[in-house]
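Shown here is a partial selection of chains from the complex, left in place.
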Amino acid sequence: MSFIRNAWYVANWAHDLQDEPLAQTILGENVVLWRGADGDVRAAEDVCPHRFLPLSKGRIAGNDLQCGYHGLIFDGHGQCVGAPTQAAPPDCKIREYPVHENMGMVWIWMGDPALADTNDIYDLPEYHWKDWGAAFGDALDVEANYLLLCDNLCDPTHVNYVHPSTLGNPDEINAPVTFEDTSWGVLTERLTPNSAPTGFVAAFGNHDGKVDMWQRYLMYTPSVSIIDFGATAAGTGSWQEGGEGRIQVYSCHFMTPITETRTIDRWLHVRNFQSDDPSVGESISEQFRIAFAEDKDILQAVQAEETRHEGRPKIGLDLDASAGLFRLKINRLLRAETSAQAAE
Amino acid sequence: MSFIRNAWYVANWAHDLQDEPLAQTILGENVVLWRGADGDVRAAEDVCPHRFLPLSKGRIAGNDLQCGYHGLIFDGHGQCVGAPTQAAPPDCKIREYPVHENMGMVWIWMGDPALADTNDIYDLPEYHWKDWGAAFGDALDVEANYLLLCDNLCDPTHVNYVHPSTLGNPDEINAPVTFEDTSWGVLTERLTPNSAPTGFVAAFGNHDGKVDMWQRYLMYTPSVSIIDFGATAAGTGSWQEGGEGRIQVYSCHFMTPITETRTIDRWLHVRNFQSDDPSVGESISEQFRIAFAEDKDILQAVQAEETRHEGRPKIGLDLDASAGLFRLKINRLLRAETSAQAAE
């Protein structure tokens, strides 16, 4: 499988790690995560090297993990540190994975542990701000390659066809889409000035007249997507700041490739309004749930057909340019990783 | 896959085509069928050439079909005629399939469109006659190659072993089976003169004494089977005409190969008695449902074992001759098609 390995991916919600070890497949590898008695999360290859029983079928023992077949004990670096059925433990070690918690999630580094730097983990400042409200969504399990999800998250034009009854807005069909290459990925924008409010803006904003709306799709390599969208009363501000009746939401997708044809998309959102009313967060989540299920249906069908039509050339459209740039950047990173490994 | 392509197959019941496009796999190809605003049915390859989303996940737009991902529009000849996200549609075309309605079904031509002639579509005149009654059955989904179904429909001898409690008749075991090569396929006959009525004849006919019964299996290439069976009071007529208390039923099977190991058998029947009483039609269907489920069970088991015992020679019996002739004719047609393609 060809995935970028020297990167931080979301392994799970932090609150799902309690008293039991948790099995997870990430980039095609079986990983076991557990929270030690000291409260820290650890991760290792999910296999006991004796009989290959997954360690996730065992139990947490202090800060370590004990195999459920013959009791071998492994620490957070994958080192075997105990074997109760015999005098001394065997000299063996399994793969360790650096992990770190941020934004209510456990992040995991799938590449060379020596290169892991927790400063590289994605962070959205507004998530931590007191006057903004964050709400967790779901772990959407999609039978599609993560790049098909990335394509979708670089592409505002699909909204009117995939989400006609939820997020679509006929006024936006002719709004120009622009995109640009950035240090962290690709930014795709669609500004809709002086327009009637879309359903979402009408539902959560408080606007009698026309509004200036923005949709900004920030697609970070390898697989974090932030959709910044909002509105102000027409002519009173900008997407950057100010404006009367400003409402703004960050819809955040943290995509973890499970296999070449399966991705878990953990999503949450952060808003600048009614931040202390959880029912507003849940109400936004309900809207998103409908829309993301529509995307999932489309993307799974596309994945199935890609396999079926392997090798068949596709027709290009103008709207592909932004997603195409993102895939180009992913390929460059993959090549760089491969070259670095070869040079070692 | 080796199927006869230059032939008309049943794609679906006509009444199942309403407001939504319908996906269908036929001869291993994914096809989308839809009924345009003008009432005509159309068919095309079920794939948008942009991202490979099946067009059946889109929507009908007038007489055309619109993709559910980015709104590309295709006409009934598979030509792309619209692309709302950009100035001009891309120059692209997908495969079209000629279709035509007859006998309450949509027929599809899977080969070269230039060779499609709707006069070649199978028709049973009695289906259209006012004093005969037609009743639709089911779409029986069988996990077996269509030729295993054809074998079965050339073979009256299986009836006493597969359907002992429904269609079987101990008197028929020793009735001679004859068959002949015809221009359209193979005709297999079993005449049972001067016999006690079978359960079916007893249930639907009105005979105190002996009857002359007939079973005529008309197996048309590539995959239409008509079983003509009936009875008259003994010595008063023939299968061709006349006879006291004559009852006659055409049991019709329209088999569509889905894959090498799956077939949909859409069946209906036409009778010369109580033609205006739908409950009689349903009552006949109920009998058939039991019997066809028994066939399905046997044929699926045979298919599974054919795969398991691939390459193992089979023992031949006298009863194989009729089905063997039909398979020979199928192979000749396949070779003729292959030669014609090579000569192009």
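The letters A and B name the chains in turn, as written, and every chain counts its residues from 1.
As a working rule, a contact is a pair of C-beta atoms (placed from the backbone, for glycine too) under 8 Å apart; a residue touches a chain by one contact, two chains touch by 3 or more.
Owing to the predicted nature of the structure, the values given are computational and were not obtained by experimental measurement.
Because every chain is the same sequence, the assembly can be counted simply: 2 are drawn, and the full complex in the file has 3 copies.
In the analysis below, only the chains that are shown with their structure count from here on.
One finds 49 Å separating the Cα centroids of chain A and chain B.
Note for the complex: chain A touches chain B at residues 157-158, 160-162, 173, 297-298, 301-302, 305-306, 308-309, 312, 314-319.
Every residue of chain B that touches chain A in the complex is listed here, in rising order: 30, 47, 49-54, 57, 66-72, 80, 83-86, 90, 92.
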